[in-house]
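For this depiction, one protein chain was excluded, whereas all remaining protein chains were kept in their positions.
On to chain A.
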Amino acid sequence: MSRATIVFRRITVWTVLKWALALIVAAIAIFPIWWMINVVFALPGEPVSLNPRLWPSSLSAGIEKIRMIFMETEYLRAYGISVVYALLTIAGVLLIGSLAAFEFSLFDFPGRRLLFGIVMLSLMVPTAVTIIPTYLLTSRLGWLNTMQGLVVPGLASAFGLFMLVQFMRAIPKDMIEAARLDGANHLQIYWHVALPLCRNALVTLAILTFMQTWGNYMWPLVISTRPEMYTVGQVVGLFNSPLSHHTVDTVMTANLLAAVPPLLFFLIFQRKIVEGIAMSGTKG
């Protein structure tokens, strides 16, 4: 029997339906991005019609728009700020989250449950509630329009802590004790045993943090009022604003550029994200 027939045989109505559904969902998800690409890679004169064109019409026009945005607006600096903002936040969230999770999940200390409960409680408080006190605190510290003002309030991630605690709880106590007997001190146990064992969780958390930080609009909007400290989100917001003098296709270019990093990130780490969520990290 040939391979083709085997494959053919397995195709049932159910498979067809599943595929159809998956394709429809994918099309709906991809279409706005594709449309954005079409608008960007088209001659400036072409009207942005509501009946969408299905293909890009001019590569060079698109590249020219991108060049214009990078060279003639504040976009590039904002890009830099967003990247630094995201990377610092990721580094901080991973470091603080994993250190805290290490203590919470593997060691006992007075008030452990209470403290953990309080941190978890903060998961249930919406940002809208905390943003004003956080703003006031940050401004008292004189951190308005600074990188630390942007980054520091986002470092304590209750969600990250929760996720890492779940992973680290799965590490057997014996292993920690074996490391202690092997002469590893507290930090060495953290670094050589606990951290590598939740690598998948760390990668996942890094990605989620990136997505969240890159897309964060509200906090930068409050904290960075000076154009020099604008993030990509804010700059794109300027492009989008009613008073903007940019044409629709330029605005679309700005939007597309802002969407590229998270897209790339997701495409590269897609498997890791799913794996990290599915596995508990210490099997074997």
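For the reader, a short list of remarks on this structure follows.
The rule we apply is simple: contacts are C-beta pairs under 8 Å (C-beta built on N, C-alpha and C of every residue); 3 or more make two chains touch, one makes a residue touch a chain; residues count from 1.
By definition in this document, contacts and distances are computed from a predicted model.
For the chain of the complex excluded from view, the name given in UniProt is "ABC transporter ATP-binding protein" [choices: "Aspartyl/glutamyl-tRNA(Asn/Gln) amidotransferase subunit B", "Sarcosine oxidase subunit delta", "1,2-phenylacetyl-CoA epoxidase subunit A" or "ABC transporter ATP-binding protein"].
Considering A:179, A:207, A:223 or A:238, the position touching the chain not shown turns out to be A:179 (whole complex). Of the candidate positions A:15, A:188, A:225 or A:240, contact with the unshown chain belongs to A:188.
Not every partner is drawn; the one left out touches chain A at residues 172, 174-175, 177-184, 188, 192-193, 196-197, 199, 282-284.
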